[in-house]
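My questions all concern the structure below.
As you look at this complex, bear in mind that one protein chain is not there, while each of the others sits in place.
Entry: subunit A
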Amino acid sequence: MNEMRPLLKAATRKSDALPLNLSRRSFLGASLGALALGVVLPAGGRAFAQEAAPAIVPGTRVNAYIQIQPDSTVLFRSAFIEGGQGIFTAMAQIVGEELDVDPTQFVVEGAPPGPDYTLIGGYRFTGGSMSVRKSYDAMRQLGAAARQMLLQAAATQLGVPMAELATQPGRVIYAASNRSIPYGDLATAAAALPVPTDVPLRAREDFRWIGKPVARIDIRDKSTGKATYAIDLKVDGMLYGAVQHGVRLGMEPGALANEDEVKAMPGVHSVHRLPGAVAVLANSWWRARRAVEALQITWAEAAPGSTVRVMPADYSSEKHLADLKARTGDGLAFETHGEVGPALAGAARIVEASFDAPHLAHAQLEPPSAIARFNADGTLEVWAPNQAPEMFQADAAKVAGIAPEKVIIHSPILGGFFGRHFLYQTANPYQQAIILAKATGRPVKLLWTREEEFLRDALRPMSVARFRAGLDASGMPVALSAVTVGEGATGRWFGRTADKVDSSAVEGIAGKVYAIGNRRVGQIHVDDPAIIGFWRSVGHSMNDFFYETFFDEMADAGKQDPYELRRRLLADSPRHRALIEAVAELSGGWKRGPFTAEDGTRRARGVAMASPFGSEVATIAEVSLKQGEVVVHNVWVAVDPGSIVNPAIIEAQVNSAVALGLSSALLEEVVYEGGVPRARNYDGYPILPPDRMPKVHVRIVESGAPMGGIGEPGLPGVPPAVVNAASVLTGQRIRSLPLSRSNLTDMAG
């Protein structure tokens, strides 16, 4: 995810604008029963098929994005899906700045599939903390071009040169005659004009909204229950569906002992066998759920040659971890610098350690659902939580047996995602909804229970990492060799070749910034039997924990303070050195401890750095121990994303990343026994509760480096900072997560 191709630069700009459709209140989804998507859109938009529509340069056609209403409000189609990260607000800020419309006057929604929206190097997805940084330039240009079209339309209407016109938010001004025309009155004429190219952009010092803590545009709806998620949607005549999956992946439903009784239950419409599951359709979801859970199903092993990934019956997390730990060797090299072998051989002292991190669930609060409806015109509409509309469109077409351009994908806002809503085999309910809609000739809304979600989520991979470092006589690291063992999520879903390391398996161990002269990072690929996926900050979510806690082990072995050692190894890297000094200053000056706080608790602090998703981060955590558990009091984060759009949303995202990173460090692990996950709800898979949330202190550093990501970068530094602090108190290193597995006692006092 960290290494996708950069945004394609627009070589040419097309001026074949689409017609505006001013009669629509909304592009899509506002009135589901009425089939609101009526705007003519270019066909195609299949994933990885941008070549199929060479005439369209993504992010340039104003009318594919911007629809100005008669009341001068702006309906904006976002290439990126809102799931809490604030991207809709960011789009309103960026486009509004150049268009000259206050962000509060925007209504933003997820765009349909199409080549206009493939802004990430010809691809489109909401992930990798890429949305703002990959679209910032194009969206500014888009807003500026739209403003120019409005000015041109006003010039024609008034019969004056465009140069004599100006704009104020939402209107064109002709100062000479003291006239002002609202954008809404010019929209139709403007939309018919060619899209201008290379329109000058606003100067940074004149920004009113970019770089400011603009309020989220979705905040009131989300505070009053009015925000609409996939789970809240309804279409006329739909049936409600619930499913029961085979508990072990790959099992297929056999006999249904009480099918007739279940069919006679209140409201039940029908019972269906699906690949790996049984579904009941009913006139309410609760009735469907009760019926499907009443079914007595005999589950059979997968047929030989089944295309579904089969989870072995003897699989357990413990066994898989033992397998990963048993692999020897240095693996396939991903990153090398200097000569690590001779440097290790000549070192005064060798430090070695092995670490592990478990499978994790996304556990987003909104359970997955999908609506599928076949229309009389041969199209299929699908409403589904997703981070990649074109990929879902292509897959839905395959499932339905129709052409991709016949599939209309609606992308509602997400009730949390954290990587959950990519296309993962067996982890998305929309395929089941399509099969059921096809079988019944009725629209079907399928909703997975929380229990089915824990059964079929795509997990953060399990991983083991081994480190070997050489220190010189003064305790300075001169060589570091690391190898990770496991499988990366990028390779699983986007293809892996045996001779090349999947970067998502090593990111956070590779790409570190410390000046250690001789380094090697390798990877040993071992298939992960589970369905794995992207989990907020992907490989960084565990690899920075491995590396940054090993760093403290090196420091301790060399009798160096871990903060000072980091500073010394960053002597020639002013950006990183400034950042670690910034976080130390934010925390009131570096002190490792242990020390006694005002409330009498014995505390210690840990520090960690990370370079995830184009941004740089330094983190300090302050912890104490209480009844064998870690209490985290404060987390200080200095983040340098180069330049920014909304400091308030950045601070909120860092808070959120701290919470998720801490949750993973303290509590979370998916445990399999007998091929089946043990936890099926939050009682068995605890996530961070309010009383374990620390105070979070954020400093944003704008170094002016190329813009980096924000949604994920706050996370990777948290587990190592917490563990480095806890290890000071316990007096022994902690090398396995989550911490809830260990009963920790204060040995240092």
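One rule holds in what follows: contacts are C-beta pairs under 8 Å (C-beta built on N, C-alpha and C of every residue); 3 or more make two chains touch, one makes a residue touch a chain; residues count from 1.
By our rule, contacts and distances are computed from a predicted model.
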> One chain is missing here; what is its name in UniProt, given the choices "Iron-containing redox enzyme", "Cobalamin biosynthesis protein CbiM", "Multifunctional fusion protein" or "(2Fe-2S)-binding protein"?
Replying inline: "(2Fe-2S)-binding protein"
>> Given that one chain is not shown, which residue among A:T228, A:S270 or A:T440 touches it?
In response: A:T228
>> Touching the hidden chain in the complete assembly: which of A:A191, A:V382, A:L414 or A:V501 does that?
In response: A:L414
> With respect to the chain omitted from the figure, which of A:N63, A:Q85, A:Q432 or A:S463 is a touching residue?
Replying inline: A:Q85
> What residues on subunit A make contact with the chain left out of this view?
Replying inline: 83-86, 215-216, 218-229, 231-232, 234, 240, 266, 284-287, 363-367, 413-418, 447, 449-451, 648, 652-653, 655-660, 663, 681-683, 687-691, 693, 695-696
